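Here it is: the structure, laid out below.
For this depiction, one protein chain was excluded, whereas all remaining protein chains were kept in their positions.
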Amino acid sequence: MQRIETAMIEKAKALLSSGEVTRVLGWKKGELGYDVEPCVFKSEESLKDFCYNVFCGANLSKYLVEESKKEGKILVFLKPCDSYSFNQLIKEHRINKENVYTVGVECQGKVDPYKLKENGIEMVDSAVETVDTVTVKGKEFKKEEIILGKCLTCTKKPLSYDDIISFNEKREPVLDRFETVKKLEAMTADERYAFWKDQLSNCIRCNACRNVCPACTCTKCVFDNDNSGIASKANSDSFEEKLFHIIRAFHVAGRCTDCGECSRVCPQHIPLHLLNRKFISDIDRLYGEYQAGEDTDSKGPLTNYTTGDVDPSDVFGGNN
Amino acid sequence: MTNEALIPVIGVITDIRKDTPDVKTFRVVTPDGKKAFEHMPGQCAMLSIPGIGEAMFSITSSPTNTEFMEFSIKKCGCVTSWLHACEVGQQVTIRGPYGNGFPVTKDFKGKNLLFIAGGIGLAPLRSVINYVRANRADYGTVDIVYGSRSMDDLVDFKEIEEEWKNEKDFNVYLTIDRPQEGWNGHVGFVPAYVKEVNIPTDRTAVLCGPPIMIKFTLQALLELGFEKTQVFTTLEFRMKCGIGKCGRCNVGDKYICKDGPVFRMDQLEELPSEY
Amino acid sequence: MQKIGVFVCWCGSNIAATVDVKKVADVLRLEPGVVISETYQYMCSENGQALIRNAIKENGLTGIVVCSCSPRMHEATFRKTAESAGLNPYMVEIANIREQCSWIHKDMDEATEKAIVLGRSAIAKLKLNAPLTSGESAVVKRALVIGGGIAGIQSALDIAEAGYEVDIVESSATIGGNMAKLDKTFPTLDCAACILTPKMVDCAQNENIDIMTFSEIESVKGFVGNFKVQIRRKARFVDEKKCTGCGVCMQKCPSKKGKNEFNMGLNNRPAIYIPFAQAIPNVAIIDPEQCLKLKNGKCGLCAMQCQVNAIDYTQKDEIIEREYGAIVVATGYKPISLENFNEYGYDTYKDVVTSLELERLMNAAGPSDGHLVRPSDHKEPKVITFIQCVGSRDTSGCGKPYCSKICCMYTAKHAMLIREKYPDTEVHVFYIDVRTPGKNYDEFFRRAVEQYGVDYIKGMVGKVYEENGKLMVQGSDLINNEQVVIPSDLVVLAAAIEPNPSVRKIATMVTASIDTNNFLTEAHAKLRPVESPTAGIFLSGVCQGPKDIPETVSQASACAAKVVGLLSKDKLKCNACVAHSDETLCTGCSVCANVCPYGAITYVDKEFRIGGGKTETRRVASVNEAVCQGCGACTVTCPSGAMDLKGFSNKQIMAEVDAICKR
Amino acid sequence: MQEMNNEKRPLIVAFCCNWCSYAGADLAGSSRLSYPADVKIIRVPCSCRVNPMFILKAFQRGADGVIICGCHPGDCHYTTGNYYARRRMSLLFSMLDYLGIERERTRVEWVSAAEGAKFSAVMNDFASKVAALGENKRLEDLRCKE
Partner (left out) sequence: MKKIAYKNLDLLYKEIAGAQELYLPVKVAKATNFKKYEDGVEVDIKSLQTVKSAKDLFFPQSEDMMEFKTSGKNIEIIDARKTPAPFVLFGVRGCDLKSFEILDRVFLAEPVDTMYKAKREAVTVVTLACNNPESSCFCKVFGVDASNPKGDVQATIVGDEMFFEPLTEKGRALLDSLKCLEDGDATAVEGEKKAIAEKIDALPFVNLDLSEFKGENLMKLFDRPEWEDLSKACLGCGTCTFVCPTCQCFDIRDFQTNAGVKRFRCWDSCMYSEFTKMAAENPRKNQMQRYRQRFMHKLCYFPSNNDGEYGCVGCGRCVKKCPQSLNIVKVIKKLGGKNND
């Protein structure tokens, strides 16, 4: 899999030197192996720190909201899931596509450093990846043991690119993405309440989920806007953690591409994607399957309707 | 003083004076008619209306006024709009005093003083000017250069005309940005006027006004031969706690609410320009 | 600081009997911002309004809350009151303490407490109200009448007479509607055609009237004063301008098996036909289902015969777009389908007919040239039994819950006419009640019974069955308390009438509200009976509710008067409660435009200062206030909260929520 | 399930669209069809004006049930507003259910201007179901209840 990184660097160098792009949005090596960070490279020379490996989980598309406003074209590498976010942002006029050169890159699932740690691996010098395995510090792991939750269920296919770098067929997802949602739906209301009470009580309102979310690109979020009526900074009451997450999920409903960044970045490991997936699963169930970001022109399910839509009294699935 | 400082006391607005179309001066006392606390010129206080918010304002009245405090407030945000809409008798909460204030007993003492203000920038200077008037013997000549957009936007016009101009060794120079009917005085921007008046460099200068005015006036003063160590200004910044803990007004190694808001120009140069 | 006045209305005893109005006023007086709080017996009366006006002036009020009846009743009244006292009309809020409080609660304490909460909620909202001004829009001086029956004809004539252009769009091939099919009209027994056809001719000849028959409404966009309507002119395969209505083609046409719609399908007509002799326009039309040329390309006789070359087999539907200032809906009615009433044998026996079919059977221009014969064997019936309320006043779910209103009278008419023309015919009428309010109506009915000896039997019919070539009508006679079976030759069903099925589609297009029976809803049942709640849409005739011809004509004229009143204005005030976008928050993501039913939202690139003397260009939403109707769909779809609705802002509604929940 | 005692009546916030349901409520009033005083109506132009924020805010402030009433689908005064409202509320209420909030605390009903009787019946039914659930504990803000 080293091959793909080399190919990407070559591509970046070629585009920089030809002047077709002025900047490259990609990932940069960290200090501990797993702490790879998104980075804008401005010269061929700076690409020495460029990397693309199993730790490049971060979704780069949101950076383009600002980057595409700047002078000159930027090259961006998009994993399949990032490309859905990219498309959705194009649809919402948040990215100036003229200024972006997109290169799709193969992804066979990215590693979750926390899962590595649970498996006793802390620092990583190098990781060797195959389609199905990752070998770290001489220990071989099956992908499903250590990849990010969002990657376990990923069915996303690369969408239209200016260019694509891919050498292998995409892995099949290991899990059905609605499995946990269904499990929760099957619980009693009391059990569900207890589950979410525990989960959300950990929320520290750091806003990482919001700030990383490619669907949350508001100039000013309603929660930061003292005029919105629901502004809040800390969960001063358990109500506020619910308010924040319900409203946030609702605001991205029909627009969320299920990129899973919210759960990846949550410092308290709250499975926030389960909120978004509930909306997605309801949308699929009630209004027909819809994948946000699959195209750049369709009407989202919440800005659309059919006269025969189900009545709100009949939407409840699962247990009461 | 302890962090009881975060717990305010009640203040009653006993008088509201409309100075300019968007500036009103509020007189505040405690419910039993006293001054809420003593302060020095240039110091600030936190006024708040529960449910609306809390904001820092410089105390406009002089410490020598023993009866009440005054705040000249320009309508620009939530709290100020609310204050502008309220009536005499309204209670607010007040805490303070905060900040270092002007060095009236140190650097200023025995000096000739030059006050330069633009618009609402006169508010913090009014306190020190009236303090100087009350302790006239401790200071030398006082020059005041004050400008605003128009005649109507000159704060405290009445006090300036009726009292300051009649004070001994007080020279008051007023200017407005554009010519206006009924105005016989100077027309032009403050920095240019400062140069025009050609004030001797033996003054200790105090600047207050919008950032752009400060910038050009300082330049003018330097051109006239002033040293940066002779020039003071007072900064505006978003503050919350007022006691150097909440971190909001931290710039470099200074907390504006505690170490400021009054700074000498050469001190400011040692700070990152994030104010 | 706000100065709010609270005015609590007693509404005589309507409110004061269950709500302690004095206490409401006293409690609300203590709310911050309230400077005056008073009660009065009838706040909407001139004296009550004067009280409000004076209070506004004397106290310099910045807003008022009226605790009274529903805002749907008197909001406009009090807004005018406020305006006349120099207050912006939108600085008025109504707390509905009658319909939603005093009238539904019996306990005084409970009702008073609720009234106080509703008052607080109105005060909380009012504090966030901003003075609003409505924009203005021009009025297109032309009206559209949908439906060419007597209602549409009368409305169109009156509007045209007042000097405005008006288009009639009729879905069938001629105007005239149901009335054209009638024989005689009650209670005067004059011939329907004699009084209707002159009006039809007037329409055709009036320069201000443009008749579009065989046409349907395709889409309606816009708003009061500025509707843009697409009209589908269906292909009739005959050039309307060329055809002289000579009728030669009809005689030559070899395909003569089309059901004659005008005669309720009781006889046949050729594939090319003129609906009836006095049709307007008097122009032929080809039924493509019947026409050999159109079906298999072989024939073309009519084209050969036509002296003016009016036949055009290649004609296609055409869509035209026109602008109107007002729209009259006059879509009329049709008898209900009788499939739910098998007990009467309508589908089984040819000699069970509906009243409208009977009209044709008795009409001189009908299938039997006015000679009353029964459809099965064309013999004169000797015993005729009428069954009333077939599908009317029916709460079983098979029919309609309402009274169709016209059946009692037309049945009396039929009975009378039959007895007059065929005195040896026995006539029985099964009825539930006979309802004959109206000028000369009851006299008319009594003549049928007393003078013409019609046998009225109070009771319902259980079933109709055939026995020995007779139709046996089995029913109960409630007065004699016995079962009766009447062997009849002809059975006539007074089928209920229902709104034309097309009305639902039209109502959706013009955004008029419609009730559960598909009758269009009037803006006010008593005070605004000819207007729809949607501005610029007016209701004429049975589409609003069952009515007879005189009523229909009066309503049509009333409707025309309203239309003329609207068209006579050069400018209209727009809705002031419109959406607006806070451009500092808007990201230009376009979701709001997706849900706007009026296409009121567009996007513009705008420059913004971003501090430090820099600017940036951003795409932001912009609302066309003349087009926005203020539904608020955009406000909820906007994630950043940039879109808000004036008069119903997020903050206002949340303030109401807060006030209601405070306890 | 705890019964509400008399001092603590359930509080129900009803958002009614101006054209149908608010008029339906008026008709219930003019027909003297009673329903509990616990129901307090907020008039909105259309059911599509109801923002999930309002609903959560109502619960935060102490409401025990929230009901949204609009024109029957197809009869919206603004043509399509209630279709959007229907989707939004379907998803929102399903989400609240997913979080373990009692289903009976939220409801959407289509009430036309002619359905005064329905309005009254719906409110009676909703109020009694909410009362049976007892106080709203799962979406409460304790600060508002002190």
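Letters A, B, C and D mark the chains as written, and numbering starts fresh at 1 in each.
The criterion applied here is as follows: a residue touches a chain if its C-beta (ideal position, glycine included) is under 8 Å from a C-beta of that chain, and two chains touch if they have at least 3 such contacts.
Only a predicted model underlies this, so the values are computations on that prediction, with no experimental measurement involved.
Contacts of the undrawn chain with the visible chains, over the full complex, involve A, B, C, D.
Interface note: of A:K79, A:K110, A:R210 or A:H273, the residue touching the hidden chain in the full complex is A:R210. Of the listed residues B:P179, B:G225 or B:G247, the one in contact with the hidden chain in the full complex is B:G247.
Although one chain is not displayed, chain B still touches it through residues 1-10, 50-54, 76-77, 86-87, 89-93, 211, 236-238, 240-241, 243-248, 250-253, 270, 272, 274-275.
Where chain A meets the missing chain, the touching residues are 30-32, 34-40, 58, 63, 122-123, 198-199, 201-202, 204-208, 210-212, 224, 233-236, 261, 264-265, 267-270.
Taking the whole complex into account, chain D touches the unshown chain at residues 61-62, 143-146.
Note that only the chains that are shown with their structure count from here on.
Averaging Cα coordinates per chain and for the whole protein, the chain whose average falls nearest the overall one is D.
Taking the mean of the C-alpha atoms as each chain's centre, chain A and chain B sit 51 Å apart. Centre-to-centre, using mean CA coordinates, chain A is 36 Å away from chain D. Chain C and chain D have centres, each the mean of its CA atoms, that are 30 Å apart.
In chain C, 595, 637, 650, 654 are the positions where the chain touches two or more neighbouring chains simultaneously. In chain B, no residue reaches two or more other chains under the touch definition. The full set of touching chain pairs reads A-C, A-D, B-C, C-D.
Partner chain A is touched in their complex by these residues of chain D: 52-53, 56-57, 59-60, 73-74, 80, 83-84, 86-103, 107-108, 138-143.
Only residues 85-87 of chain B touch chain C when the two sit together in their complex. The residues of chain A lying in touch with chain C in their complex are 69, 91-94, 216-222, 225, 227-229, 251-252, 255, 299-300, 302-304.
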